[in-house]
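Entry: subunit A
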Amino acid sequence: MAVPLGAFIAVSAVLFFIGAAGVLVRRNAVVILMCVELMLNATNLALVAFSRRYASIDERGSVFVVFIFVVAAAEVAVGLAIILSLYRNRPTVDVDEIKQMRG
Partner candidate 1 sequence: MPVGPFGLDPAIWAPLRLVIAVLLVIGLVFNGALAQIYLERKIQAIIQDRVGPLHTGPWGLLQTFADAIKLLGKEDIRARLTDKWFFLAAPSIVFSPMVASYVVIPFAPGIVGVDLSVGLLYLTTLGSMTVLGIVIAGWASNNKYSLIGGLRSAGQLISYEVPQILSLITVVLVVGTLSMVGIAESQPGWQMHVFVLPLAFVTYFIAGLAETNRNPFDLPEAESELVAGFLTEYSGMRWAIFFLAEYGEITVVSAIVTTLWFGAWHGPFVEVFPLLGVLWFTLKAYFFVLVFMWIRATLPRLRIDQLMSLCWKVLIPLTLANILITSILLLAFPTTLVPVAIANWILLAGFVLALPYFQRRRLATLRERLRTATA
Partner candidate 2 sequence: MFDLIEPALFAILTIGSIAAGAGVVLANRITTSALLMAFTFLNVAGMFVLLGAETVAMFQVLIYVGAITVLILYGVMFTPQSPRPYGLFFQTQKYWAALFVVPIAIFVALTAFSFADPAVMGEKGGDLVPLATSIFGDFAFAFEVASVLLLAAMVGAIVLVKRDEE
């Protein structure tokens, strides 16, 4: 008895919304980045589930997932570089305190 496709999508949805709640609620910029990665993972799960069940001839969903890996890695690198630069200017990564663009 194989696991039904809807179960994978449901797990992906719950994980995505946990990540979304984390982005809304947490104040530390690094933790927000972590929650964004959670959301990307949930998307990957949904894409791979659909790809394996509906399109295993050419696996187009999985191709998209590989490109999401690339983009997520690039995003984390640049995002952390930005956070570190911010931390150097004023020693905080609390997004409530980083309100102004200048100074």
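Here is the rule we use: a residue touches a chain if its C-beta (ideal position, glycine included) is under 8 Å from a C-beta of that chain, and two chains touch if they have at least 3 such contacts; residues count from 1.
A quick word on the picks: all candidates are chains of the complex that A comes from, given by their letters.
Everything numeric here is computed off the predicted structure, so don't read it as measured data.
Asks: Given the complex, what touches subunit A, 1 or 2?
Replies: Result: candidate 2 touches subunit A.
Asks: Touching candidate 2 in the complex: which residues of subunit A?
Replies: Touch residues, subunit A against candidate 2: 1-15, 17-22, 24-28, 30-31, 33-35, 37-38, 41, 44-45, 48-49, 51-54, 56-60, 62-63, 65-67, 69-78, 80-85, 87, 91-94.
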